[in-house]
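This is the structure I want to talk about, given as structure tokens.
All protein chains but one are shown at their positions in the complex.
Each chain carries a letter (A and B) given by its place in the written order, and its residues are counted from 1.
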Amino acid sequence: MSDMHSAAQPSHLTHHFDTVEQQRDSASLGMWVFLAQEVMFFGGMFLAYLIYRSSYPSAFAEGSHHLDVVLGGINTAILIGSSLTMALAVYGAQTGRRGMLVLCLLATMALGLAFLGIKAVEYHHKYVDKLIPGMAFSYPGPNGNHVQLFFGLYFAMTGMHALHMVIGIALLVWLINDARKGRFTPEYHSHIEIFGLYWHFVDIVWIFLFPLLYLIGRHAGTGGAH
Amino acid sequence: MASDVDNLYFFLLAVTAFFSTLIAGLVIFFAIRYRRRSEVELPEPITGSTKLETLWTVIPAIIVMIIFGWGAKVFLSFNRAPADAMPIYVVGKQWMWKLQHLEGQREINELHIPVGRAVKLIMSSEDVIHSFYVPAFRVKADVLPGRYTSIWFKATQPGEYHLFCAEYCGTKHSGMIGKVVSMEPVAYEAWLSGGPREQSMTARGQTLFQNFSCHTCHKPDGSGRGPALEGIFGKSVTLQTGQAVVVDENYLRESILSPSSKVVAGYQPVMPAFQGLVNEDGLVQLLAFIKSLGPQAAAPPPSTGPVPGTERQNSKP
Partner (left out) sequence: MSTLTAPTVPVETQEHYLNSNYGIRSWLLTVDHKRIALLYLASITLFFFLGGFFAVLIRLELLTPQGDMVQSETYNKLFTMHGIIMIIFFLIPAIPAVLGNFLVPMMVGAKDLAFPRINLLSWYIYILGGLISLGSIVVGGVDTGWTFYTPYSSTYSNSYVIAAGLGIFVAGFSSILTGLNFIVTIHKMRAPGLTWFRLPLFIWAHYATALIQILATPVLAITIVLLALERGFHIGIFDPNLGGDPVLFQHLFWFYSHPAVYIMILPGMGIISELISCFSRKYVFGYHFIAFSSLGIAVLGFLVWGHHLFVSGQSAYAGLIFSVLSFLVAIPSAIKVFNWTATLYKGSISYQAPMLYAFGFIGLFAIGGLTGLFLAALGLDVHLHDTYFVVAHFHYIMVGGTVMAYLGGMHFWWPKMTGRMYPEGWARFSALVVFIGFNLTFLPQFILGYLGMPRRYHAYPPEFQVLNVMSTAGASILGVGYLLPMIYFLWSLKYGPLAGPNPWGATGLEWRTASPPPTANFKEVPIVTEEPYEYSIREIKVV
């Protein structure tokens, strides 16, 4: 095996890889490793949340009841839908359907923006209700401090998640642009695939966040603490 | 106790000296004995030996487990103060140590104790994390805001010993030093009763108990809105959540500062929170008072001499 780049090699094969498979496998492994890192990143906040929730269960339940389950539920449905459109986009890329690819990427982006829009509405409600720590937080009753802890963690966790959504949407703009130019083919679309991995991960984080934050103590028929 | 620590230390020193001499000696010996004598010599193709690997895995494993066991034993002996240990309350703050004897004497950066008597320090911080360290006694514990930690020791000889703050706490961290002065029991009694007449901690605590109107809800016969506190220290109580907790210093502290966190089953969460209304000094006085509320039948503790103004004292630390 002497020269790497015979004339038959595609142009998207970068200089340091030997084969397209190697390049694709490397990109995929790289994204999985990155996601492992993200798990640890969010994990730290989840740990802090779980510790304080077990210390102050009634205060956390109180805080949770101030969150809008309806909006949160809609957002959950939106994100799951966006994972569906993303998976369809990957399918479109794999089968060479450029139109489907672009459309599904656009749909993913639209759903992502809708998610962020609803989040903004929720954050605004909290601002009006003075439930943002550090911004004139005020909560009556003896549990005020612990409710503030709940909201501090709520904003930290959903804020970090929202930041990852924003990054994802920005990347989507770039990918949609490339897709429209026909850059992705059935042989080469690893950018779409690994972005799909990232997007699904961000979705999964929300699927953990939603019940942990919004659904404390909300058994069917009851709304109160134990 | 200090000698237990030292014995472990010297054992470890011996282990360290042995292994480092062994390794260094072997390295130097091999380096000289097998120095390159010709450019073309080819050494023996030795790749390894599972027997040796097993040997030098198992033997260190055994040695470290011995060290672990020894260290754990010494550590656990630090953890439980003897039942008759004399409690002293310590409040650390930037950048000084405030100590209160039960009898009322207060000290700043100095702790007088009698020789031959176990002393238990119950400590909290007013601000950041500090650490109470007496090298001569080989004891140390972090002093935390929001929680009580404790250590105990028994001086075996009279003398003066360094007291250091051992957790970085800001500008004058290295100035937060003092001394522990251990005295013969007679001299200690003299010191205790010399100086200005101080109210005992339990007396001060009782005053606070009245001033904050605690007695209006916490009646001795349990008829008030709160539980009776007689004999409650050290008991196990069941909370509204079903969880059982032991009434220790930390539980009492939390119940005063943030009562709605852990409400005893059968009672309403109506106790006002005293966060910000009582300082660390006041808290430990209240603690001393509550601990002194033993059941009537409890035997009095070994007497430390006439102590004016104290209530009944409980033997439980």
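Methods note: contacts are C-beta pairs under 8 Å (C-beta built on N, C-alpha and C of every residue); 3 or more make two chains touch, one makes a residue touch a chain.
Every value quoted in this text rests on a predicted model; they were computed, and no experiment measured them.
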Listed residues B:102, B:121 or B:166, member touching the removed chain: B:166
Options B:117, B:147 or B:262, residue touching the unrepresented chain: B:147
Chain A residues that touch the omitted chain in the full complex: 1-2, 4, 14-18, 22, 25-26, 29-30, 33-34, 36-38, 40-45, 47-48, 51-52, 55-56, 59, 133-135, 145-146, 148-149, 151-153, 155-156, 160
Interface with the unshown chain - residue positions in chain B: 4-5, 8-9, 12, 15-16, 19-20, 23-24, 26-27, 30-31, 34-37, 40-49, 52-53, 56-57, 60-61, 64-65, 67-68, 70-79, 94, 127-129, 131, 133, 135-136, 138-142, 144-147, 149, 162, 164-175, 177, 258, 261, 275
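The working rule: only the chains that are shown with their structure count from here on.
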Distance between chain centroids, defined by C-alpha means - chain A, chain B (Å): 46
Complex contacts: residues of chain B adjacent to chain A: 241, 258-261, 269, 273
Complex interface listing, chain A residues touching chain B: 55-57, 142-143, 145-146, 226
